[in-house]
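In this view, the complex is presented without one of its protein chains, the others remaining in place.
Right after this comes chain A.
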Amino acid sequence: MRYMAGSNEVNLNESRSVVPLNTWVLISNFKLAYNLLRRADGTFNRKLAEFLDRKVPSNIIPVDGVFSFDHVDRNTGLFNRVYQPAPEHESQWGIIELERPLSTTRIVPVIIFFHGGSFSHSSANSAIYDTFCRRLVNICKAVVVSVNYRRSPEHRYPCAYDDGWAALEWVKSRPWLQSGKDSKVHVYLAGDSSGGNIVHHVAAKAAESDIEVLGNILLHPLFGGQKRTESEKKLDGKYFVRLQDRDWYWRAFLPEGEDRDHPACNPFGPRGKSLVGLKFPKSLVCVAGLDLVQDWQLAYVEGLKNSGHEVKLLYLKEATIGFYFLPNNDHFYCLMEEINHFVNSNC
């Protein structure tokens, strides 16, 4: 595909030149599939979405040092997928340890992970996220709990946040997720895209309810607002994402009739609630330099600072969305090192 100046054709060559080929194929494939799933009338082709999504089962037998199992909540029908480092001895494989804590001496971080998908796509058992969570376990020597929250447009705000909150309560109350001499569950919240947005809101509620969360990890989180920012205008359509798509997902997630200054979308906007004085966790916010949403993410970082909360910004200038799906670029390793340091700095 040659670059054609002045044509209406989307400049497809730009994104091709900034990511490895297999990453480009992966994300472009998602982009095209997602195009088919969003309907102009705001409804979503869920059956086709489920058909197209590549899912993987859990595996209690460790593969590459990580095993997983799913826990279903009988009442809600939602599951959490728990990932843990492989037990020391092969004789312990295949058994779920639900009686003893993770450790009585050292601290084992438990990362509650909210997958992305703009609130509408993917699941905790989607292959891309299962693989990502396994990598997280290996690199951070942590336990990861991936939440299969309800998605929009079938389940709008605040369903995803409610499910996130339920997951936090569940994790906090599991004796077998405790660690350290202080015998408590050392919880971190993490998420990419819509998952990052969920992290913020669950953490805010935790702070208000005096539930301890040790840290937030937001991977190009989804925030927005009514006004159009420079990055949105400049990067619209350039690197896999169009502004009109972002708008569609907000309309699908926010209550009907609401606009993007709703506090779910714009927590530091005109209708946002102040976090000043709350015991809000420290945050690690990763922004991809080629993501059109970055101005909102940077504004979020500023908002946290202005509220007196600790935040580290990891700005990856040449990264596109989804750079962390495949470990074939510097950004991936940089991010993982930061996350590792973030969750293990207390040890």
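Heads up, the rule we're going with is that a residue touches a chain if its C-beta (ideal position, glycine included) is under 8 Å from a C-beta of that chain, and two chains touch if they have at least 3 such contacts; residues count from 1.
FYI, contacts and distances are computed from a predicted model.
Asks: Identify the UniProt protein name of the omitted chain, choosing among "Vacuolar protein sorting-associated protein 33A", "Peroxisomal acyl-coenzyme A oxidase 1", "DELLA protein" or "Integrator complex subunit 11".
Replies: UniProt lists the chain that is not shown as "DELLA protein".
Asks: With respect to the chain omitted from the figure, which of A:Asn138, A:Ser307 or A:Asn340 is a touching residue?
Replies: Once the missing chain is taken into account, the touching residue is A:Asn138.
Asks: Hey, which of A:Asp70, A:Asp162 or A:Glu338 is the one touching the hidden chain?
Replies: A:Asp70
Asks: Residue by residue, what part of chain A touches the chain that was omitted?
Replies: Interface with the chain not displayed, on the chain A side: 1, 8-10, 12, 16, 19-22, 24-26, 28-29, 31-33, 35-37, 39-40, 45, 47-48, 50-52, 54-61, 63-66, 69-74, 77, 79, 81, 94-96, 98-99, 124-128, 130-131, 134-135, 137-138, 148, 325-330.
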